[in-house]
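Quick one: the structure is below, questions incoming.
Removed: one protein chain of the complex. Kept in place: all other protein chains.
Letters A and B mark the chains in the order given here, with residues in each chain numbered from 1 onward.
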Amino acid sequence: MHNKSIAQLSASLRGGEFSSTELVRHYLERIKNLDERLNCFVTVAGDQALQAAEMADQRLREGNAGPLTGIPIAHKDIFCTSGVKTSCGSRMLDNFVSPYDATVVERLQNAGAVMLGKTNMDEFAMGSSNETSYYGPVHNPWDTDRVPGGSSGGSAAAVASRLCSGATGTDTGGSIRQPAALCGITGMKPTYGRVSRYGMIAFASSLDQGGPLTRSAEDAAHLLQAMVGFDHRDSTSADEPVPDYSATLDEDLRGLRIGLPKEYFDEGLDSGVGDAVMAAVDEYRKMGAEVVDTTLPNTGLAVPTYYVVAPAECSSNLSRFDGARFGYRCDDPDSLEDMYVRSRGEGFGPEVKRRILIGTYALSAGYYDAYYLKAQQTRHLISDDFKQAFDKVDVIMGPTSPTTAFAIGERSNDPVTMYLSDIYTIAVNLAGLPGISVPTDLVGGKPAGLQIIGNYFQEAKLLNVAHRLQQVTDWHLAVPEGF
Amino acid sequence: MQWETVIGLEIHAQLATRSKIFSGASTAFGAEPNTQACNVDLGLPGVLPVLNREAVRMAVRFGVAIEAELGRRSVFARKNYFYPDLPKGYQISQFELPVVGRGQVEILQDDGTAKTIGVTRAHLEEDAGKSLHEDFHGLTGIDLNRAGTPLLEIVSEPDMRSAREAVAYARKIHQVVRYLGICDGNMQEGSFRMDANVSVRPYGDELGTRAELKNLNSFRFLEKAINFEVERQIDRLESGAEVVQETRLYDADKDETRSMRSKEEANDYRYFPDPDLLPVELDDSFIASAVKDMPELPDAKRQRFGQEYGLTAYDAQLLTGSEALADYFESAAREAGDPKLAANWTNGAVSAALNKGGLDITSSPVTASMLGVMLKRIVDGTISGKIAKQVFEGMWSGDGTADEVIEAKGLKQITDGGAIEKIVADVIAANPRQVENYLAAEAAKQQKMLGFFVGQVMKQSRGKANPRQVNELLTKKLRG
Partner (left out) sequence: MSLDRLEVEKIAHLARMQVSGAELDAVAEDLSDILDLVAQMDAVDTAGVAPMAHPLHMAQRLREDKVTETDQRDHFQAIAPATENGLYLVPKVIG
């Protein structure tokens, strides 16, 4: 069962081949048997899942099921779920049970999807390796000594090891695309504003965007369809028409103009990954696409800019975690100040603290212009690079991550090196564009990703381009041994 | 040395919206603690703000009323600091680009001349909750019902030179926001709060170091606190000490200001544009619809009262104090057909009775139309102005309309010439010595002495004789 795509599962459920309850039990069993080695889940919500499966079966029997009815998925533990703990990978929220549902959770629930549980993640989504989680690192199913990437590492590893048929994630600087690449699955970050941020615990509000992690572009289309759309509770939600993402998956790619930015193929790129990406590009050539050289001259500014913008916003977004109304409060505070500094000092891990401190510094009196304002200006330059590139090309392609999965512990003591692993994904968030990572051929037995970047609200085009590759190659079908 | 006082005010007016500025929770005052604090107001993880249209509309109305430049593109910013009544650890406010830019209002000074006070800006922001310090086992209780209530912070230029001017300005802003219907102005409930920046300097010098006075919840306290603070600063400077830039709290019981925190501990608020909110763009149609039912504002009304009704500047000023009072006056005047008389009565007897009873004009037991009818009875000679006082008292204590009171108490003026003639004859007959003196006096003196006879006649008639007729008859009879 667990090897089937979402569309296949949906067909089987409707055809009565098996029930959602059976399917959910099967996945719960897999989680029970396999997750010990991976640590993908912070919370497995078995009872709720079985209840939801029963309701889905009811709908299936009544014949009013949608494409996601009865499909078992997992939510990144950053999405608020009422009645089920939402930890955000932090000690700060280890005791937090949200009194309300995130829009994404509500929408997937309304679509009939069944939540199996909540997936592990870097603490407050701050990390590229899933090592900053309060609940311990997630292991990459392709090599359990290696990281799955982050911050949506739990979701990526769970989908790759087929502990769920799809999962949600969030992407602030590459947090869906990079773990998708490192785990050999498909992960999409939609256009900023496409997926509601309501109930998605904020890291950096102007960059955060939710999206799907799945085993194929076709599955991504199904999951994304249920996630997107205008939400009146999110002021930054885009009131744009939502196309039928599955309808255009098979469109012909002849004449598609693919831009390869030279800055994405520089000396920092692992040559094996570079070759795998070029092999994927060749497949597109064969399909009749036109490949042109393009340039994104300010690429080098992306990481520095990001490490001002994201920490600045996070330093303010995370001020609400103060021990007063929810979440962690230190033992026996002897004053208000003591409650603040110890609750926050003990509740947050080192990476979160680093970013809060950097952000606080960047916004503080005397430094605002040099850091925050400057970063907003360089952000503009980065965004303009894409604008110019999209005058001449339909999509931009390149590697998702400069390397395959690195070893657990390898970079955890060197924040700056860790930050540079997001060099190809970060600019997309700064510009607010949609991007998708799809598996290339394995590189030395490990997955790598091709990143496809589109213009604003071109999710349908990206899914179409990704899907066509998956029709002519079987790279996305590779599965890690032992799972 | 001659010292000059420099004052600027920051006024926080709670906007009279139904729901909060960024959430759909109610803003009603006085609910049980935390029953009107929704997940957005509590700053729960994942929640997001969505701006209330009405709050923007109200800010625009204020901007137009003070002839301000409107911020066609205004931006919400976060003001970051930690305090338990501030759930998110930041207040959503406006910083660089406020919704209302530079404007102005006019105040009347004590000598009756006008002075223009500049308004630097007015911006939208969210109110904080309340900390309750009663004893919860040595802990503080937090009520977040008020958190997220929309505020318009109105910042003046340092244009005021005395506590009286500051009060006149504050009253003017209070009057404007109430006319516009954007704030209920209730100071006890904290709907209208004032902070004053006060400094002194030798005349013509550069600005001195200022202190910010907080907790001024009435116009009287505003005046007293500034006066105390000015004295304090002058004392310090004259004794060779310096004024420290600090926040000071006014203690009404002791009538003094005392230091809250000094500049060293001043917060670094780390303002930056709120990424959860987008720029607010005011287009012409929004502005047009916001101001389409603008009321006549106090200044315009005051001028019209002067021109249309021939009222003195002082009367017009008093009558336009609130829209309700102005409306009261105008309908009484219309009913009576005599605006000056209506103005005298509204500012006189009506105001005095309201003050005595601690009542507002809207709850006056004598309605505008009741007063108008009574005044009409003065105009048409049914009662005298003096008798009218009794009629008014009767109406006030619930004895009915003017006509009912006049009828029931028999207060109708005696205009029957024969009846008055008889009383006049009786008074002349009863006072031969006074008549003799009168006749012996010079003409100029006679006029004065006539008062005695008039008084006697009025007394005999129990005030009901028509005074004009009494005068005429007496003069004729005495000389005759």
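Heads up, the rule we're going with is that contacts are C-beta pairs under 8 Å (C-beta built on N, C-alpha and C of every residue); 3 or more make two chains touch, one makes a residue touch a chain.
Predicted model only: the values in this text are computed from it and were never measured.
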item: Among A:27, A:96 or A:475, the residue in touch with the chain that has been omitted; value: A:96
item: Selected residue (touches chain absent from view) among B:11, B:25, B:361 or B:457; value: B:25
item: Hidden partner chain, touching residue among A:2, A:91, A:215 or A:344; value: A:344
item: Where the unshown chain meets chain A, residue by residue; value: 95-97, 99, 192-193, 206-207, 232, 235-236, 238-239, 298, 300-301, 303-305, 307-308, 315, 319, 322-327, 329, 333-342, 344-346, 348, 353-354, 356-358, 360-362, 364, 371, 373-381, 383, 415-416, 419, 430-433, 456
item: Positions on chain B contacted by the hidden chain, ascending; value: 17-19, 23-26, 32-39, 42, 44, 50-56, 75-76, 82-84, 131-133, 136, 138-144, 260-261, 268, 270, 273, 275, 277-281
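In this section, only the chains that are shown with their structure count from here on.
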item: Residue ranges of chain A in contact with chain B within the complex; value: 79-80, 86, 88, 93, 96, 98-100, 102, 197-202, 204-206, 232-236, 312-313, 315-316, 319-322, 324-327, 336, 340, 360, 363-365, 368, 372
item: Residue numbers on chain B that touch chain A, as the complex places them; value: 39, 42-51, 78, 80, 82, 84, 87-90, 140, 142, 268, 270-272, 275-278
